[in-house]
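Everything below concerns the one structure shown next.
Every protein chain of the complex appears in place save one, which is left out.
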Amino acid sequence: MKSSALTATFVIVVLAVTGTLLNRLAAPAWSATREKQPALTLDSSVTAAGQGVTLALLGGFRALVADAAWMRMYARWEVRDLPAVETLIRVVSAIDPRPVYFWINGARILAYDLPVWRIEAAGGFERVAGPTQQRIGREQAQLALRHLDAAMAFHPASADLWTERASIELSKLHDLAAAAESFRRAWEQPRAPFYAARLHAELLRRQGRKAEALAWLVQVHPLQPPDPEGGREDVVLQRIRDLERELGVAPERTYQPVR
Amino acid sequence: MNAVPFSFWRALLIAQNTLREAARQKLFLFFLLLALALVVGARWLRDFSFGAPELKFLADCGFGAMAFFGAALAITATAQLFFSEIENRTALTLLAKPVWRAEFILGKFLGLAAVTAIFCAMLTLLLMAVLRWREGELMREFPETFASGGAVSYAMVALGGLLQWLKLAVLVALALLVASFAQTQLFTVVTGFFILVICHLQYLAQDAYARAGSWFAQNIGGALAAVFPNFQLFALADSLNAADAPPALHVVRVVLYAAGYIVAAGALAVYCFRKREI
Partner (left out) sequence: MSANPSSAPSSLVPALEIRGLLKDFSAGLHGLKLRAVDHLNLSVAPGQIFGLLGPNGSGKSTTIKLLLGLLEPTAGSCAIFGVPSGRVEARREVGYLPEAPYFYRHLSGRELVRFYARMCGMGGAPLEARLDEVLALVGLSAAAERRVGTYSKGMLQRIGLAQALVHDPRLLILDEPTAGVDPVGTAAITALILQLKARGKTVLITSHLLGQIEDICDRVAILDRGKLILEGAVVELIGRTDQQALVVETLPESELAELRAWLAARGRKLEAVETPRNRLDRIFLDRVGRNDA
């Protein structure tokens, strides 16, 4: 007995010493992993999903549990179960906030699908008054934007989240200034799609800020990626020419692309 | 009489025999088939199309199967293949030869590490094939989503498979350490699963103790984090996107971290086993 206790103590001490050294070695890798892997949230919405879910989460299967919850959300979406869909969108993001896909599609459902369901539940588009419909649309859009704000806390450098935000601001809130700003922010992020830069200029133009739009397009035009299919008309250059014409830019001061 | 030097060759012979025994056992095939079925079945688990993120779901299923069934295989195969030597008295004949006990432990570890390596390699290859197949289908279905090319970095999938295997190899070494002093197979299996859960969750305990603030609580958390390896560290490549690839130095650090725990647990297993009454 005495020798077993001594052996056990020896084993634990050796592992503790080794582990302390190895933890120092792995610290940079762990902090990088940890940044991508936010703390596990076991709030009431998650634990209410059942003991099996909690156990699976504790066992390190959060990605799979989130996938399963997302599929369950889709099943409820098909029968237009509004409270369940709203709850499950939150649950999925709480379980695994890493995939941007969950955040973006959650925001889309909140902004585009749920207003339709609410209006139809209230009597349909023909019976519900226009201002009420607009209010519901705004409420849901604000909900979606808050959802995207939460996403940005986890993914501060995601161009996709900013373009999604811009889309909702544009199509649901008709806020051209806010949408233009969001497209600009999207363009600032790594691996941003070029259309974000183009749409920023387009929304400036629609607000009457044509000089700003022209300056922006001149600035980003050289950064335009080559057309993979080739032969297509350069729409940005075309827009630059339109704006130069509308603004009366002298021919010698027009933009000359570098080839 | 000349001393008998430690022989890596003899350890390899034991490893080869362990691998052959495992491969001919139903347990290995059972876990392998279950995991393969899950990976292939994931393709038909949904009745709607996710679009590109569906590939992430497939990868989650694949790596989930690798983690779950791989851990079950690592623990049960280690316990079974170790105790079968003791209970069937094959260890008697083996250790009655000029064989070091360290060679026996090393051989067992290498054999079991090879078993888990084959398991992870087969699942990773299958996962790659399923992803490639589905990616091709989705690219045809949603060409605009894939305008900038494929969504899957197969190097990341391979790295994910390698990290899963490293985790299982650490688990095998820890289970072998338990088996080296445990009296029963059941004790080894139960303890192995406890270790698995603790290793997955130790970072949470560490966080909780760190938040507790007191010197004593922080040291308890620190000790827990040192004795048990942090299995969440092996989620370094938990993405299909090449842009999320970890720096090579981080991968090297994780490999060394796993190797360090394997060496420590293996050496302790030799220490516990050297006086064990066979």
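First chain written, first letter: the chains are A and B, and each begins at residue 1.
In this text, contacts are C-beta pairs under 8 Å (C-beta built on N, C-alpha and C of every residue); 3 or more make two chains touch, one makes a residue touch a chain.
What you are looking at is a predicted structure, and each value in this text was computed from that prediction instead of being measured.
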Which of B:13, B:139, B:190 or B:220 contacts the chain that the document leaves out: B:13
Candidate in contact with the missing chain, chosen from B:27, B:40 or B:95: B:95
Contacting the left-out chain in the complete assembly, out of B:4, B:29 or B:186: B:4
Chain not shown, touching residues in subunit B: 1-4, 7, 10, 13-14, 17, 20-21, 24, 88-90, 92-100, 275, 277-278
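The criterion applied here is as follows: only the chains that are shown with their structure count from here on.
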Length of the line joining the C-alpha centres of subunit A and subunit B, rounded to whole Å: 33
Complex contact set, residues of subunit A against subunit B: 4, 7, 10-12, 14-23, 25-26, 28-30, 32-34, 36-37, 39-40, 58-61, 63-64, 67, 71, 74, 98-99, 101, 105, 190-191, 228
Contact set on subunit B toward subunit A in their complex: 45-46, 48, 52-53, 56-57, 60-61, 63-64, 67-68, 147, 177, 181, 197, 200-201, 203-204, 207, 222-223, 225-233, 235-236, 238-239, 243-244, 246-247, 249-251, 253-254, 256-257, 260-261, 264-265, 267-268, 271-272
